[in-house]
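Coming up: chain A.
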Amino acid sequence: MSQPHKTHISAVVNGDPAEFLTDPGRTLLDALRDDLGLTGAKEGCGSGDCGACSVILDGRLVCACLVLAAEAEGKRVETIEGMAEGGVLHPLQQKFLEHAALQCGFCTPGLLVAAKALLAANPDPSESEARYWLAGNLCRCTGYDKVIRAVMDAAADMRQARVA
Partner candidate 1 sequence: MPHVLVADSNFRAVVGGVSELDIDADNVRRLIEAIDRRFPGSGAYIDKRMAIAVDGEIHQDAGAIPLTPASEVCLIPRIGGG
Partner candidate 2 sequence: MSEVLDRPEAGAALKVVGTRPIRPDGVDKVTGRAAYGADFAMPGMLVGRIKRSPHAHARILSVDTRRAQALPGVKAVVTAADFPNLASEEYEAGESASNLRDISCNCMARDKALYDGHAVAAVAATSAAIAEEALELIEVTYEVLPHVIDVEAAMAADAPLLHAHLYTQGLETRPDKPSNIAKRNRLERGDLEAGFAAAEAVVERRYVTPAVHQGYIEPHACVAVMAADGQGQVWSSSQGQFMVRTYCAKVLGLEASDIRVTPAEIGGGFGGKTTVYLEPLALALSRKSGAPVKMVMSREEVFRATGPTSGAVVEVKIGATRDGTITAADIVLKYQAGAYEGSPVGAGSMTALACYDIANFRITGYDVVTNSPKVAAYRAPGAPISAFAVESAVDELAQTLGLDPIALREKNAVRDGMKAAYGPTYRNIGYVETLEAIRDHPHYAAPLGPNQGRGVAVGFWFNVGGESTAAVHVNEDGSAVVVTGNPDIGGSRASMAMMAAETLGLPVDKVRPIVADTAAIGFSMLTGGSRTTFATGMAVTQAAQKIVADLKRRAAQIWDVAIDQVEWREGEALRLDKADTPPLSLAAIAAQSARTGGPITAEVSLNAGGAGPGFGAHICDVEVDPETGYVTVLRYTAAQDVGRAIHPAYVEGQVQGGVAQGIGWALNEEYIFDGEGKMENAGFLDYRVPVASDLPMIEPILIEVPNPRHPFGAKGVGEVPIVPPLAAVANAVARAIGVRMTSLPLSPPKLRAAMDGR
């Protein structure tokens, strides 16, 4: 069986230009993890049901396991690795730590990216809105209680910072 022809992809990942070669059938998740060494996004299910692979593609929250690597051509990809800026944690990351909103930590990158997308779309979510937005990110350890508290607390801090 002959190998399929690989495609050259250029994208902007976490603000920096990135390129890789990929088989047409490969997912963005595999390209991020295996080609770019960005292993923060995780494969929990491979079918878009768990959200552990959440990334932001051209401003839209997606499951990287459901996006073909080739679809990243010319697009902006934001992963967990780009969330802290210059060694300073994003308020969501800081609040997750303060609230102990993680136990095993496997779902945490996906949750943080999804929460970042939430607060970009809705800076003042209610508890219910936050829960429904994050319903696509499975966590088996925490029962979500401290996660939601951390997200609401970070949202409040971020709203205040915007005003200040």
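Before moving on, here are some points about what is shown:
Criterion: contacts are C-beta pairs under 8 Å (C-beta built on N, C-alpha and C of every residue); 3 or more make two chains touch, one makes a residue touch a chain; residues count from 1.
In picking the candidates, the idea was that all candidates are chains of the complex that A comes from, given by their letters.
Just so it is clear, the model here is predicted, and its values are computed rather than measured.
For chain A, the touching candidate in this complex, among 1 or 2, is 2.
Chain contact summary for the complex, chain A toward candidate 2: residues 1, 23, 33, 38-47, 49-50, 52, 79-81, 83-84, 89, 93, 96-100, 102-109, 112, 128, 130-132, 134-149.
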